[in-house]
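Entry: chain A
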Amino acid sequence: MPDETKAIELRNVTKIYRKSHFFKTTAFRGVDNLSLSVEKGVIYCLLGLNGAGKTTTVKLILNLIFPLTGEILVMGRPVGAETKKKIGYVSESPYFFPYLTGFELLDLMGILSGMSKKVRRERIGELMGFLSISNFVNKKIKEYSKGMQQRLLLAQALLHDPEILIMDEPYSGLDPVGISEMREYILKLNSAGKTIFMTSHIIAEAEKIAVRCGILKKGKLVKEFPVVKGSLESEFLQAVKEG
Partner candidate 1 sequence: MKSVHNVSVYTLKENARSRSFSLSVIFVVFVFASAFLFSRLSEVVETRVIRDVGMGAIQFFSLLAALFFAIKVAFTEGANKTIYLPLSRPVKRWQYLSGRFLGIVAVVFLEILMMGALLTGLLLLKNAPLDGFYFLGYLFIFLKIVTITSVGILLSLVSTSFVSPFVFTFLIWITGHLFREFDYLIGKMPSLAVIFLKVAKWIIPNFTILNIPDYVEGRFFQAGGYLPAILYAVFYTAAVLVISCAIFEKKEF
Partner candidate 2 sequence: MRKIAVVGLFFFFFAFSVFFQKVAESHFVFRNTNVFSRYFYEAAHYQDFWITFFGHRRIAADVAFIQLLQYYGKVPEEELPESEMGKHRDHFLSFSKHKRLLNYALRCVRLDRNFDYAYLFSAAALAWVQKRKSEAVKILIEGIEDYKKYNEVFSKAVLYLSAIQVRDEKGDVAVLPYLEEAIKMPDCPDMVKNILAFIYEKQGDYKNASRIWLMLVNSRDKRYRKESRRKLAQYESRLPR
C-alpha cells in the first residue's frame, strides 16, 4: 500500500547532466543522492544558492527530467501521468503561449489535465473570482503585466484542484505588492489543505510561511529542519558556508 501520509518523497535520487562539446563530454551532478520527504498539508521550502539543485529537484518530481538512480514518489506512487493529476505547478517565470488568451490557456491546461468541458468552465469561473483575473482573462497573454502573468500561472496550477502545489521561486520578479499577494494566496491554499512545496532564495519570505525547510548545496541536502521564526537566515548561512 502506498504511504499517502507523505506528499512527496525522494529516495537516494541522483541526477547527472552530461554535455558534449565536440569530442569531450562533461558531467555535472544536478542532485546527488538526495533523500527528502514532505508531509501532507505542510508548506515545505527548499532553499539554496543558485545552481544548488532546487529547480532540478522540481523537474524530477514533475517527470520533466529522469533520475539516474533513486526513486521519486508522489502520494506514495512513482511519478507518472497519474501522479501529475495530483500536482499543480507554478514555474519560476511565467512561460506561456503568448498568442493565446488567458482563458484559452486555462482551457487548454484543463484539457491536458483530462477535465470535462463543464468542469473546466466551472473551475475557470471559480478561479477568476479567487485570483481576480476576470478583467483580463480574455486578453492575449503577451499583453499581460508580470503580476497578471503570475496570477494566471497560479490559476492554471490550481485549475484541476491538485493536492500538491509545486512552486519554483514563486516570488521571482514580483514587486512588494505582488509578493504580499502571492504570500496570501499560498497561505490560503495551505489552509484549504493543499501541500505546498516551494523553492526560494528569498529567506525572509520563506521564513514567513514555511513549516519545514531543506537546504541544498551542490545537489546535496545539507540540512533539513522545522522553521523557527528569526533563525532561518543564520541557519541557512551556516549550512551554506559549512557544508
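The working rule: a residue touches a chain if its C-beta (ideal position, glycine included) is under 8 Å from a C-beta of that chain, and two chains touch if they have at least 3 such contacts; residues count from 1.
Selection rule: all candidates are chains of the complex that A comes from, given by their letters.
Note that the structure is a prediction, hence the values are computed from the model and not measured.
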| item | value |
| --- | --- |
| Chain A in this complex - touching candidate among 1 or 2 | 1 |
| Candidate 1 partner contacts - residues on chain A that touch it in the complex | 59, 62-66, 81-82, 84-85, 87, 89, 91-93, 95-97, 99-100, 104, 107-109, 111-114, 140, 156 |
